[in-house]
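For this view, one protein chain was removed and the others were kept in their places.
The letters A and B name the chains in turn, as written, and every chain counts its residues from 1.
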Amino acid sequence: MTESEEHTVQTDGNKAYPGMWNPPSIYYNKYTKWAIYALISLFVIWSVLDLQISLDRFIVGLGAGNKLLSEMLPPTATSRQVDLIVSGLIESFAMANVSTVIGILISLPVAFMASENLAPKPVYYVGRGIISVSRAFHELVIAIIAVVALGFGPLAGVVALVFNTVGFYAKLLAEEIEDMDEGQVEAIRATGASPAQVLIYGVIPQVVPRIVGLSVYRWDINIRKSTIVGIVGAGGIGITLLNAFNRYDYDFGITILLVIVAIVMVGEGVSSYVRGRVN
Amino acid sequence: MHKITDLSKTYPGGEEALKNVSTTISGNEIVAMIGPSGAGKSTFVRCVNRLTEPTSGTVTLDGVEITSLSKKDLRSARRDIGMVFQEYNLIERLTVMENVLSGRLGYVSNLAAFRRKFPEEDVRQARRTLDRVGLLDHENDRVDELSGGQRQRVGIARAILQNPKIILADEPTSSLDPETSRNVLDLLTEIASDQDIPVLINIHELDLALEYADRLIGLNSGEVVFKGPPSDFDESVEGTIYRGEEPGRAADSKGQDAGTGDQILTSIRE
Partner (left out) sequence: MAEELSELFGADWHVHNRRTRILRFAALLITAVLLLASWQALGVRYDYVVSAPTYLHDLFSRMFPPDGGYTGEIIAPLIETVHIAILGTMLAIIMALPVAFISAYNTTPNSVTYVLGKFIISFSRSVNVIIWALFFVIIFGPGALAGVVSIAVRSIGFTAKLLSEATEEIDFGQVEAINATGAGPFLILVYAIVPQVKPAFVSIATYRWDINVRAASVLGLVGAGGIGVELQTSVNSYAWGSVLTIMIAILGVVIVSELVSAYFRKKVS
């Protein structure tokens, strides 16, 4: 873009320039800004008072923390406890795998339903509704319900994780679909291809690379979640951890925890590697 | 009066970007560094304010030896060196006014700058300068809403606000179309004469260099191969600078030394 302008040499002495300037602000005016700050401060103070947070509770806590640390170390486990850990881990890992696959399979149609550029309006709202409800609840809330309905064990855990996966996966996938290059789709349509072919040749190739990355990402997340749904009885190593803590078996507890951290890190490593290769 | 003596830069990989380049810059002259890509023009300009650290040699600004200053003193010295960049390097999300005032950052306290409370005199000068570069109406526009030419003028305004003793310009017109480039160079020329400060420009558009410079320095592979006013520039000089030919060789001689083959390769590398 070119500008044409006159270059006249200015004599500064004749013009007076105001010396007052205020930086731009996102707030309507000064008063709204201070009002918002005041509100936030009041809310924080209210929270602190309501929760009865005080310095001496904190200090007492540090002492208790010290004591806890000494009881946790060194991490130990009898051979029976090792068996518990191994079986719990296998169950968690298996739960993560199964629920990721089932969750993705269910997410695929939901994602297409929830894409503004592909789905008709009523279908779009239904899809978005499913995603919102599924995303609203923490997996433990769903796990509790699942345990009540289906009994203790990994089935409840799988159901909870699948429910949780669908909201996450479908939302991100729908965003990818909405972000895709319409030009490529248009070009395929212009060749006279049928709607299914447009999907296969125009939409899917753009979306598939992301699907792989997204799937591994969610698998990694499900590995983490599968280790804790056991706390409400939905299978996996979570229950072992809870029991150890409830029984004050802290040295066993720390062992379990370290194993959980290890498996989480392995999952993360695999996830980073695959996502790095795919991109 | 600013002196640059035997400036050299060798990169860790062994590449010798500058080899003993010297020059003196004074008054309100426009000095243009010209040469092929990769000749070391940008490196040279950036070594003057030590954005790139020279391997050896000295840079003296009005008696102050820039190259031997500590980090803290270097910061103070940089206030006296204004710089204009090829990609403008403005803070895109901030307004024009904030960018121009950022030229005064070396002079205000941390707290004042954080709260954007600049002295009135600075604000006045900012407005005066914006008016001068024709952007007073855009004072509160976000920089990313401006065109390339407008952005470069904001960059120049920022440099002026520093009240510098010299202005460095690293390919200030490479991202602009020919007409806008001329406007920017006109502006720099006026400022040099008004503020009575020299401007050192790294420029690869030869026609613009010949038109605007008071003095040319031709670099090839890190070495000075020509120094003189544009009136001394002719085809054989062009051959020396851009094709590494021996000085004085007539342009219609197509023969090339073995050496020039390397020099051409060096210049294509970038």
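We take it that a residue touches a chain if its C-beta (ideal position, glycine included) is under 8 Å from a C-beta of that chain, and two chains touch if they have at least 3 such contacts.
Small disclaimer: the values here were computed from a predicted structure and weren't measured.
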{"item": "Candidate in contact with the missing chain, chosen from B:Ser42, B:Thr67, B:Gln125 or B:Gln162", "value": "B:Gln162"}
{"item": "Among A:Ala16, A:Ala38, A:Val82 or A:Val133, residue touching the chain not depicted", "value": "A:Val133"}
{"item": "Residue, one of B:Val21, B:Ile34, B:Ile81 or B:Leu146, that touches the chain absent here", "value": "B:Ile81"}
{"item": "Interface residues of chain A (partner: the chain not displayed)", "value": "26, 43-44, 46-48, 50-53, 57-58, 60-62, 64-65, 68, 90-91, 93-95, 97-98, 101, 132-133, 136-138, 140-141, 144-146, 148-151, 153-155, 158-159, 224-225, 227-228, 231-232, 235, 241-242, 245, 257, 260-261, 264-265, 268"}
{"item": "Chain B, residues in touch with the chain not shown (by the definition above)", "value": "49, 51, 75-83, 85, 87, 89-94, 102-106, 110, 113-114, 155, 158, 162"}
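As a working rule, only the chains that are shown with their structure count from here on.
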{"item": "Parts of chain B lying in touch with chain A, wherever the complex brings them together", "value": "95, 97-98, 116, 118, 120-121, 123-128, 131-132, 134, 140, 147-150, 177, 179-180, 183, 186-187, 190, 194"}
{"item": "In the complex with chain B, residue positions of chain A that touch it", "value": "1-5, 7, 9-10, 12, 15, 17-24"}
